[in-house]
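Can you read through this structure? Questions will come right after.
Of the protein chains in this complex, one is absent; all others appear in place.
Moving on to subunit A:
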């Protein structure tokens, strides 16, 4: 399977992958662990992540997935996607459709993904463009709560000690999980398109801005103790907002968020397809259908409050392992051997 991406397409593919479904839930855990300095910790974490992006940009050509690493990533992504889907249906059934059966909710999310995955690759590549519309709506909705912001919630930052900083950093990094997708998709960017420098900075800054905006607004709105009990603070803020014609803005946002999640799933499955179908394989469509069936089965069993909470607290582990450690090992190994993606693609063709 071969695609070629323009710079805009590349960043539009990545944007939902980074912000997609985690966006409504990550703030609680970061603020709860980082306390008052959470916003400051997030800035530090984002700077470190930006450095990691620069490192990956310089070394992406050494990121060649072998047989073992491909299998590891594919298993991880299956787990990750199942979790993503199960969390989504958990949120949807909590906020929007409490009486809809779990299997129906799963079908609602997976059928569009299956349709897009069975369509031509351009569909998945370009679908992220619709994302921008939602961001504007979202920012306008959230800013409705400005009158209730308590600016003293952000200080004093010195209340946060070493423990808060360490855990705050760890959970802040979680916002940038899926770093491996950058490395996987990077090689498909057309050679004449410039990524390093300003474009990369703008992209990371936009990610940072989106998260920072949400962390600051929820910090301003809720007191620290409340975060222990609120899993989706953004939805709670929207829930309390009432405009002239709509009483529950949160429902509208969940509606948009479901669409965003579907886009995220579609983009993620594109990444999976790029790795899985790197070599020509038989029964392409059948494999894609099977992959969706597997997600359906796993997500069906994950989708309960206790399991999701248990996984959520421990899910920070995926960033250091799959986003940092494994990629750096692969890059170092190939750099030592002097193999690049260009050699690899030449030999495979």
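In this text, a residue touches a chain if its C-beta (ideal position, glycine included) is under 8 Å from a C-beta of that chain, and two chains touch if they have at least 3 such contacts; residues count from 1.
The rule is short, and it goes like this: contacts and distances are computed from a predicted model.
*Asks:* Could you tell me which of "Pyruvate dehydrogenase E1 component alpha subunit", "Spore germination protein", "Methyl-accepting chemotaxis protein" or "Sulfate transport system permease protein CysT" is the UniProt name of the chain missing from the displayed complex?
*Replies:* Of the names offered in "Pyruvate dehydrogenase E1 component alpha subunit", "Spore germination protein", "Methyl-accepting chemotaxis protein" or "Sulfate transport system permease protein CysT", the one UniProt assigns to the missing chain is "Spore germination protein".
*Asks:* Please pick, from A:259, A:289 or A:328, the residue that touches the omitted chain in the full complex.
*Replies:* Answer from the full complex: A:259 touches the omitted chain.
*Asks:* Among A:74, A:94 or A:126, which one touches the chain that has been omitted from the display?
*Replies:* Of these options, the touching residue for the absent chain is A:126.
*Asks:* Can you list, in ascending order, the subunit A residues touching the missing chain?
*Replies:* Here the touching residues of subunit A are 6, 8-9, 12, 92, 96-97, 100, 104-105, 108, 111-112, 115-116, 119-120, 122-123, 126-127, 129-130, 242, 244-248, 251-252, 254-255, 258-259, 262-263, 266.
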